[in-house]
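Read through the structure below, which is laid out as structure tokens, and then see the notes.
Shown here: the complex without one of its protein chains, the others still in place.
Moving on, here comes chain A:
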Amino acid sequence: MYKDLIGKRSERVKSTVERGMVRRFAEAVGDLNPIYIDEEVGRRSRYGRNIAPPTFPRVLSSGVVEGLNLPKKGLIHGEQNYHYKRPLFVGEDIYSYSVIEDYYEKQGSSGLMGFLSTKRYGENDKGEVIFTEESVIIITETVRKAMKV
């Protein structure tokens, strides 16, 4: 049961905000602003370097929460929330881990809907939290029954 997983966290995984990934991501959301991709513009900016778009953390790897078994199909993305201390810098290493924040069920038009809230923390090499990313996933009754949880 998802409720038993509340408070569980994944291991902390290191990943790099890679220049090529940032460019490809910026292009994919139609936002090829030079602050993301032009090194000279980055150097002259107040950040002294290039930054990454705010939804870029989707690309970064984070650890797996042990025991969390999600269906491969049929999940609905309900909410997504970011909080930043400052923008992510191109080239920096980020250490991230996820925590299961909450799970609750609500009666909806298509049966009992499950809401699973997960929060990801992204820290720099000094252990300062640079961003948090909270996702709420909706798991419908049909999907839950199909996987027998």
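Note that a residue touches a chain if its C-beta (ideal position, glycine included) is under 8 Å from a C-beta of that chain, and two chains touch if they have at least 3 such contacts; residues count from 1.
Everything below uses one rule, namely that contacts and distances are computed from a predicted model.
Protein name for the hidden chain, per its UniProt entry and selected from "Sugar ABC transporter ATP-binding protein", "Rod shape-determining protein MreD", "ATP synthase subunit b" or "MaoC/PaaZ C-terminal domain-containing protein": "MaoC/PaaZ C-terminal domain-containing protein". Checked against the full complex, the one of A:8, A:24, A:43 or A:145 touching the unshown chain is A:24. For chain A, the residues touching the absent chain in the complete assembly are 21, 24-25, 27-31, 33, 35-36, 45-47, 51, 53-55, 58-59, 73-74, 76-84, 86-87.
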